[in-house]
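And then chain A:
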Amino acid sequence: MIAQEVGLTELLPSPHYARAPITEAVIELRVANPATVKQQEKVVKRLKKLYPRSEAMQAFSVNVDTTGGTLSVSQSPQGFRLTNDDQTGVVLIQPNGVTTSRLPPYPGWEALRESAQIVWDHWKRSTPRQPVNRIGVRYVNRIDVPLDESPTIDLKDYLQFYPQNPCLSGGYMIGHIIQVTRPTIMPHWTYSITSTIKPPPLLKHFSVLLDIDVFRKNDIPSKEEQLWNVIDEARNIKNDIFQRCITDKTRELIS
Partner candidate 1 sequence: MSEMRVLDTKRGKPLSSFLNVPTNTGSEETSELVDLLTRVAFNLSPSTMIQQTGFTTVGKTGTLEEQLYNARAACKLQIASVAMHLDQDWRSRFFAQLDNLLDFDEWDDKDLPVTDTSFKTLLRLLLLIRAKRRPGLGATSDGHIIAAWTAGANRLTIECLPEDQIRWIVIYHIDGERESAAGQTSIERVAEVLSPYQSKQWFSR
Partner candidate 2 sequence: MRKGLKLPAEHHIVRYVPFSKLRKDENDKIIGVLATAFALRKGESALSVTYLEYFPGSKMEQIRGAVWAIRASDLGAGGKSGFATGNVEAVYNTCINRNHKIRIVYEPVNDNKAHSTVRRLPRDDAELLEILAAETWAELVLNSDINPGKATAPDNPAPQT
């Protein structure tokens, strides 16, 4: 279906929400050739002032030889996870790139972008120069819906993104998880939306997760300014997707 045929020709504007339901905002940049552990450690060292706390990440694999009955465990380094002092900022330094994340309170796009630029800058100074082969912007939203005494809610009242399924019994749905990945109306960009329910952090509430990931693997500029302009595009696309996924009832909750 062509975007124009369904009336999708331009991105929706994005109003400011006083209680934006963002639980995490992420900018990721990936490169093709992995950085060595030493190079990653250099980046960690450079970021020490901003992100004083660092932990090494390891992947473990357990292999069982069912014929001989032997068990072997191996681990491989997966990079480093850095946090700032007040736990609002997380950075992942991994063999194939960097991920900058901000937790609530969400400081705004400019602050997130600036944090990501600093991290990327230090990555570039510590690793061999190479083109970016993937950029991504991901926002994890959690919508907390206050409950009345009714045992059911209709997801349609809050999200335009919900599972469609035939009524096979008289019973209500008790859980779901859905993910859709499609190209966006903007060239080269793909989006992935994931939604599921989550244990609510607030009493007498119901929480649904709306995870929007916008990414691009093609035609990524090598010049810095153009790279970050392209990353700005991702944010606009993400905002558009968010606007299209929520209902007015949700807007009332988060305004």
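Behind the choice of candidates: all candidates are chains of the complex that A comes from, given by their letters.
To be clear about the criterion, a residue touches a chain if its C-beta (ideal position, glycine included) is under 8 Å from a C-beta of that chain, and two chains touch if they have at least 3 such contacts; residues count from 1.
Everything quoted here is computed from the prediction, not taken from an experiment.
**Q** Which single candidate from 1 or 2 touches chain A in this complex?
**A** Result for chain A: touching candidate is 1.
**Q** Going by the contact rule at the top, pick out the chain A residues touching candidate 1 in the complex.
**A** 19-24, 26, 53, 55, 57, 81, 83, 86-88, 90-92, 99, 101, 103-106, 138, 140, 142, 144, 147, 149-156, 162-167, 171-177, 179, 194, 196-206, 211, 254
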